[in-house]
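Got a structure for you, questions after.
Of the protein chains in this complex, one is absent; all others appear in place.
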Amino acid sequence: MCDCNCHQNYNLDTLVPMVGIVTDIRQETPDVKTFRVNAPEGGKLFEHKPGQCAMVSVPGVGEAMFSITSSPTNKEYQEFSIKKCGVLTDYLHDLQVGDEIMVRGPYGNNFPVDTELKGKNLLFVAGGIGLAPLRSVINYVLDNRDDYGTVDIVYGSRSADDLVQLKEIQEVWMKAKDTNVYLTIDRPQEGWDGHVGFVPSYLSELELSTDKTVLVCGPPIMIKFVLGALTEMGFSKEQAYTTLELRMKCGVGKCGRCNIGSKYVCKDGPVFRCDEVDELPNEY
Amino acid sequence: MSINNEEFRPQIVAFCCNWCSYAGADLAGSSRLAYPADVKIIRVPCSCRVNPMFILRAFEKGADGVIICGCHPGDCHYSTGNYYARRRMTLLFSMLDYVGIERGRTRVEWVSAAEGVKFSQTMNEFVETIRGLGKNVRLGDLRCKK
Amino acid sequence: MQEIISRLEQLFAEGKINRVLGWKKGDLAYNPEVSYFESAEALKDFVYDGFCGANLSKYMIQGSALEGVTAILLKPCDTYSFNQLIKEHRVDREKVYIIGIGCKGKLNIETIKAMGIKGITGIKGAEIDCACDELTVETLYGDKKVAYKDAMLERCHVCKGKEHMIYDELLLESADTLDGDRFAGVDAIEALSPEEKFEFFRKELSKCIRCNACRNVCPACSCRKCVFDSNKFDSEQKANVDPFNESMFHIIRAFHVAGRCTDCGECSRVCPQGIPLHLFNRKFIKDINEYYGDFIAGENAEEKGPLTNFTLDDMEASERR
Partner (left out) sequence: MVKIKRENLAELYKLISAEKSLFVPAKKAGQTNYALYGADTEVDLDTLKTVKSAKELFFPQSETLYNVKTVDNKYTVTQAELQNEEFVVFGIRGCDLKGIEVLDKVFLSDPVDSFYKARRENGITVALSCNEPEESCFCTVFGVDPADAKGDITATLCGEYLYMKANTEKGEKLLSDCASLTEAADESEVADEKAKIAEILKKLPYANLSLEGWDGTVTEEKFNSPVWEELYKPCLACGTCTFVCPTCQCYDIKDYKTANGIQKYRCWDSCMYSDFTMMAHGNNRTSQLQRFRQRFMHKLVYFPANNDGMYSCVGCGRCVDKCPASANIIKVIKAFSKEVD
């Protein structure tokens, strides 16, 4: 169970959400927008840890779990990067700055930034919208730069237009100390002079040293091949962390639908070490 | 004891086919024929577009009566739509009757584009019937009023 | 029963069938389950007795996707459902070998339990080969006698007849069980005042737990995705805070199968709360017969259903009784 202060930060039931105000909307890619959310009286709705999620809802439309993409070191607001792919997300994409949404959380565990990851060299591997949960960790690490070793970020997407947070990647991450960013896109594209190819193969080409702890997030098929590539490169499963995602309703391990075996993704996850994932029945 | 001076104003939902009955309602309006404002018209492409669920849904959301209006048999814009609608509505209304929704609360009427007078008469009549029956309390969802 | 098993073994041996869709012995006296038997050896668990009420027709929708020919055992009333499924192109006639089996009326364990009989450890007299009119129910609290007729499912009292509407071959004799008027229940309700009608259905439907067993067992409810499973719809299949939605569900479900419902009675049989759901379906059947001429869904696999058909001089809604 997580050690955060979730659901203790206000006196209603954990299933009852708080009202949040959308204070900024950035169009990241044609189908991804990043929403900045504040409490109505200003400031953050709650504190969270990198990798945690929150339930975002619009009354009468729906409710779904999204990872919090902003870093806990950001003291002013929370951000959610949301891809348009269903009823709720379609609605969210039509929102304007100043509109209200409802948020409850944070839920789930987090990447072990204060324990296992401390002092380690880190390798982040992300695909498409999978950067969202990792961005929280990357910014946390960069804001506490001296606590960690080198940082390598491998990030790929379908096309150059689908890279989320490109501005931040170029202006902050690429300039940070001991930090290397490797971008790739699936197919050649005019105006793109970077690497072309899928993330797993790019990873193999990079020939990174195996003294790193890896954090992977992206579409399931990418995660599968990345893990394969890592094993080939000599990484062990204990060195890699990933996040899982399943249908959720309650967010607190009670409604009974997001389990894989005896683990609930909302409560015992979403962050799992890859050797733990291997022990789960194949139903995700 | 409190006295309720407010007159009961029935909520009526009228599904009108686009080609005849809706035009009939239009004609009633432009000929300045009066019919109660509590009749809420929903325009449908054809009377056979009316899904039985629409009717239950109308009752759920607080309608006191539901009426379906379409072209006269033989005049359907899509040639046979209203024949199917006629069978469906006969059976559905019979079923509603069977579960305790008074017969007067449901009605099918064929109104052509030229029958503005008939439209207004029908509506006046229907509202009167419903007024006699009172509020629909059997097939509504109480939450709707909250 | 041995007759069926021998014949099935023979069919296996001749290579005419690849599997059998039938009933497997349960672990109590009254709970056989539907099962696919993949070989002649597997038939050792086969059973056909008074508690094999389940209509197997609907299982053939999935069965049609299997390799080879499936032998299916259909009671007379099940064949109506099967015809209907053929008409709707939901089963593949080529992949089925239909064995029409006789029926002596099917038993309802709920009826037996409602008589106050508890702790049932065995039931004698339910075997298909037994010509007895009486069941001996062995219980932890002593033996009880029950007339076979009194323990029958409601639908058997108003049996449509013991003739199979479709089959490749027939096995076993049937016994006539009809002793009631199919529409008596409907007539009784029709005679009530609106208040009483509403009261009656409220009382019955308020028991509904929205388990969807009636829908899922119904051979006419064969949509790949039910409208009540849609999430673009306020009252999905699950329980709502307000009771309106139960009425909605049952009225609409009955309407969706109107003209296609063969009155097989499975909905009433499976309802865990014993709601007489057949009363909805029979109301439609009665109205259809009365207004548009007698029609028996599933009598054949060709005739147009009454709701996909019309005549120019159908009666108006206002003219109904």
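To keep things simple, chains are lettered A, B and C as they appear, and every chain counts its residues starting from 1.
Note that a residue touches a chain if its C-beta (ideal position, glycine included) is under 8 Å from a C-beta of that chain, and two chains touch if they have at least 3 such contacts.
Here the structure is a predicted model, which means the values were calculated and not measured.
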{"item": "Touched by the hidden chain, restricted to displayed chains", "value": "A, B, C"}
{"item": "Sole residue of C:C130, C:L171 or C:C211 that reaches the chain not shown, by the stated touch rule", "value": "C:C211"}
{"item": "Chain not shown, touching residues in subunit B", "value": "143-146"}
{"item": "Residues belonging to subunit C that touch the chain removed from view", "value": "26-28, 31-36, 54, 114, 116, 118-121, 139-141, 203-204, 206-207, 209-213, 215-217, 229, 231, 234, 236-241, 269-270, 272-275"}
{"item": "Absent-chain interface as seen on subunit A, which is shown", "value": "1, 6-8, 12-19, 59-64, 85-89, 99-100, 102, 246-247, 249-250, 252, 254-262, 279, 281, 283-284"}
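As a convention for this text, only the chains that are shown with their structure count from here on.
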{"item": "Separation of subunit A from subunit C, taking each centre as the mean of its C-alpha atoms, in whole Å", "value": "51"}
{"item": "Averaged-CA centre spacing for the pair subunit C and subunit B, given as whole angstrom", "value": "37"}
{"item": "Residues of subunit C engaged with two or more neighbouring chains", "value": "none"}
{"item": "Touching residues (chain side subunit C, partner subunit B) in the complex", "value": "186, 189-190, 194-201, 227, 241-242, 244-245, 247-248, 251-252, 254-255, 258, 280, 283-284, 287-288, 291-292, 306-312, 314-318, 320"}
{"item": "Subunit C contact footprint on subunit B (complex, rising order)", "value": "52-53, 56, 60, 73-74, 80, 83-84, 86-102, 106-108, 138-143"}
